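All protein chains but one are shown at their positions in the complex.
Now for subunit A:
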Amino acid sequence: MEQLLSILHTTLRMTTPIALAALGGLYAHRAGVLNVALEGMMLASAFFGVITSFATGNIFLALFVGILASVVLGFVFSFFGITLKGNLTIVGLAINTLVAGASSFILQVVFGQRGTFANQKIVGLKELDIPILRNIPILGDIFNKHTPIVYLSLLVLVVVHFILYHTKLGVYIRTVGEKEDAAVSVGLPVNKLRYISVLIGSVLCGLAGINIALENVTMFVENMTGGRGFIALAAIYSGRGTAIGTYVFSLLFGFADAMQIRMQNIKIPGAFIQMIPYLSIIVVLSVIGLLNKRSRRVSDDV
């Protein structure tokens, strides 16, 4: 029991960056924009967040600058991908490559560091010990003692869901994605809505980057986002573009990762256990693909 609770506690922590990036990418997805740049946005936020924290010792400023960096990339992505109608995958990958290269470069030239940037002066966000939660059994074990952005991510889930399904903006965004022609014909500002979608995503990716670099640890390492942006994309697709579905699948991937860390002590070759998160992604995507196919066939019959 204690083991399980500790796994769930870890799960929530490992889910957070994936879920934030996924919920962020969700708007763009629903607006018909494939945001491949999630990874780069997260990394940029992690990088500039760490640098700002190092330089000023002010975590709020670090949070702001991290998100700002991510938003700037959101503009770049939107400009090339939406305004200039460039190939989204290429623009996205270009941004990811650019951030990976630029962060290493700046680290080397300005700070004389390569690979890792860790310093006592970097201030991170601490875990919160919430008085009421502390005393509730089970719930307290799972939900207490997390860092602020973990809690924020749960709030984000609610807000994202609400905006997408219960506000005019949400309806517009979905319309743009589902039937662009219809959106144009009723006079919706298609490009503007797509910009907004991408930029909301940037803000959330910014949070995810800070979560990785200044909450989980307090340092920057080249490519420290480690493919979480792409797992987030998988979560969006698996969740069939709904906020709750996306979160559930982020949670599943986080859980698989937490499990594999925990299960490494069992006498099974480590490589098999390390496959779990990726295997679960493939299995989930396959099952969803099959289900989609079936429901499509049914609707074709009708």
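Observations, loosely collected:
As a convention for this text, contacts are C-beta pairs under 8 Å (C-beta built on N, C-alpha and C of every residue); 3 or more make two chains touch, one makes a residue touch a chain; residues count from 1.
Operating definition for what follows: contacts and distances are computed from a predicted model.
The listed choices are "Nitrogen regulatory protein P-II", "Putative membrane protein", "Phenylacetate-CoA oxygenase subunit PaaJ" or "BMP family ABC transporter substrate-binding protein"; the UniProt protein name belonging to the chain that is not shown reads "BMP family ABC transporter substrate-binding protein". In the complete complex, the residue from A:87, A:191, A:264 or A:286 that touches the missing chain is A:264.
For the chain missing from the display, the contacting residue among A:175, A:218 or A:250 is A:218, taking the whole complex into account.
From the options A:34, A:98, A:130 or A:154, the residue with contact to the unseen chain in the full assembly is A:98. The chain not displayed touches subunit A at residues 6, 10, 13-14, 17, 76, 79-80, 83-84, 94, 98, 101-102, 104-105, 107-108, 112-116, 118, 212, 216-219, 221-224, 226, 257-258, 261-262, 264-265, 269-271, 274.
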